[in-house]
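Missing here is one protein chain; the remaining ones are kept as they sit in the complex.
Entry: subunit A
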Amino acid sequence: MEAGEGVSGTTPTEEMNGAGNLMDFLDEPFPDVGTYEDFHTIDWLREKSRDTDRHRKITSKSKESFWELIKSLLDAWSGWVVMLLIGLLSGTLAGVIDLAVDWMTDLKEGVCLTAFYYSHEQCCWTSNETTFEDRDKCPQWQKWAELMTGHSEGGGAYLLNYFLYVLWALLFSFLAVSLVRVFAPYACGSGIPEIKTILSGFIIRGYLGKWTLLIKTVTLVLAVSSGLSLGKEGPLVHVACCCGNLFCSLFSKYSKNEGKRREVLSAAAAAGVSVAFGAPIGGVLFSLEEVSYYFPLKTLWRSFFAALVAAFTLRAINPFGNSRLVLFYVEYHTPWYMAELVPFILLGVFGGLWGTLFIRANIAWCRRRKTTQLGKYPVLEVIAVTGITALLAFPNPYTRRSTSELISELFNDCGALESSQLCDYINNPNMSRPVDDIPDRPAGPGVYTALWQLALALVFKIVITIFTFGMKIPSGLFIPSMAVGAIAGRIVGIAVEQMAYHHHDWIIFKNWCRPGADCVTPGLYAMVGAAACLGGVTRMTVSLVVIMFELTGGLEYIVPLMAAAVTSKWVADAFGKEGIYESHIQLNGYPYLDVRDEFTHRTLATDVMRPRRNDPPLAVLTQDSTTVEDVETLIKDTDYNGFPVVVSRESERLIGFVQRRDLTLAIKNARQKQDGVVSSSVVYFTEDGPQTPLSNPQPLKLRRVLNLSPFTVTDHTPMETVVDIFRKLGLRQCLVTRSGRLLGIITKKDVLRHMAQMMNQDPESIMFN
């Protein structure tokens, strides 16, 4: 969102100002009118009417000549072209990130001798030396200790590997945090709270810029491969939105209209989730349910298209080598039974509790970081957390590998050919069944070892994720949340399975689980647990379930996933209404008017409007008696973002509303270019100039920056209605009148502060306009 790219093409003429036109437009264009300042809220209504005007102009012009017709067609298509470009770029970037993360994660442990750019799996891809027992070992891939000392076993080698693992992790995270610090500070964090706020109409200049895009992509790889407990999903949404913003600047339709730009960004968010999870439909629903504010059907279709293109591009790159979009694809289709709903719901409860714990603890920690000395050492903090993570993660095989690999293993069912420790069941020697349908078996020693290792991993993940999310590096929390849920789910799953195996005669297992039948799939429990935990943290429901079944390909498991998602939402909502993103929005005090909040207090507009009872009167302009100097003094002395224009100070009848920024620019422009405009010139907002003697300096007409249809309510309008109007129309401010006389003004900030006050929160926490 760059300012001052130079405006061209917006030359609305007088005949445009016909019926139904909300704005009186510029006679001649000059740069930046109608743009907004940094950290300010846009006026959706104004943006919409500007777009309508532009559109009407193009339609009327298109009848004039063939060339104009083609231009109008191109304009109509530009939305789809932008979507195509966004899909292509975000899909490519996601592929690059996936491949690079894969390689760099393995770089912590060793290197491929034949080709350094191969990850462990790719290195042994064609090797014929892999054995059945040691499936991922091959001579081409060497661990660091083996490469340096020649020994692959023993305490020395272990320690050397340990040391190098920690060292690499520290190096990666240090690079990530310094790149973020030097080149693009806005690239840190998950980005979803800010995207949400931006989509609701806030302006953070540079947040979706090119440098942010580049640095976020590069550092995301470093952050994920450093082994920190974070994921790439949230940042990928941010990356996709940066792509969206980048391509917006190619078309004036989008670059000059903040409202239209947000439609593109909503669709870009969908493309981001589409490639992050490999879930195109889930991405569209995520954009609709979680991040978007204004989501008309047209945007839905465009998101659909963008998500499709992005997924297709990612698939063409095939980063996981399994010809699928995702790493977590499961291949089992075993049925589930009604009785299993009980553990699923219990997992839902766990997810809700985890969500509450995580949100509370993380927000408390982030508040600490924001307000105390801790925030002064962002680089040191990242280094310290990485060091602790790496030191604790290495000894446990389940935390040493990347989190997505862990989740993928937890989701998997134990076939007869699985070699992992989790699948160390005692096999019946004369069993010869097809791979898909293996009866329940007693757990072997490996499973019990795995269980306590998983339990340790669970505690570790829960604690470390709280401290990791919100550090000054790109960090998402989908993957860690899912990992927590998947670990818990797998533990519960194995417990239920063993219970069913050892107690066939219990009343609950009697008609469900006969001996020799395959009745419990621990992988399914892991899936349900992951959904529940993710739901508890983000409070998604529909999009969560869709993402989960697209992610795993388990269409049969929609009902368990739904049950877990709903339970976790209920449990988490019982402790606090806000999800993690809303909590972070609140922590930062962004002006975000949540559509989901209800406002039920019986206050009136007059209680909220400014000026309050003892305040000085409202700063207003009169339609034809203020001088340029007066206006300039008013602008200098106050910091209001707009001024109502009235007929005269006596009658105070409302004419319109003028934005501070437009006023400043217009006067500056007039002083530079228009002859005869001096400090004592009269400023007038009417159609015809005021009657002045000839000796007076030339008056200045500013009707073109005046909004003639500001939104007004009467002073007795209940706040419930006012809040609704602000939410649904996306207003920036609203004027309060009584019998035609201007009384005061309510801004979005006033509404937010009032809502915070009514909910017993600190109203001063809302900082931006």
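Convention: a residue touches a chain if its C-beta (ideal position, glycine included) is under 8 Å from a C-beta of that chain, and two chains touch if they have at least 3 such contacts; residues count from 1.
The rule we apply is simple: contacts and distances are computed from a predicted model.
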"Ras-related protein Rab", "Autophagy protein 5", "Transmembrane protein 9B" or "Translation initiation factor eIF2B subunit beta" - which is the UniProt name of the missing chain: "Transmembrane protein 9B"
Full-complex contact with the absent chain, from A:T52, A:S152, A:S178 or A:T541: A:S178
Subunit A residues that touch the omitted chain in the full complex: 3-5, 37-38, 85, 88-89, 92, 95-96, 99-100, 103, 115, 117-118, 122, 125-128, 130-133, 135, 175, 178-179, 181-186, 188-189, 194, 204-206, 210-211, 214-215, 218, 221-222, 246-247, 249-250, 316-318, 321-323, 366, 369-371, 375, 378, 415-417, 432, 434-435, 470, 472, 587-588, 590, 767
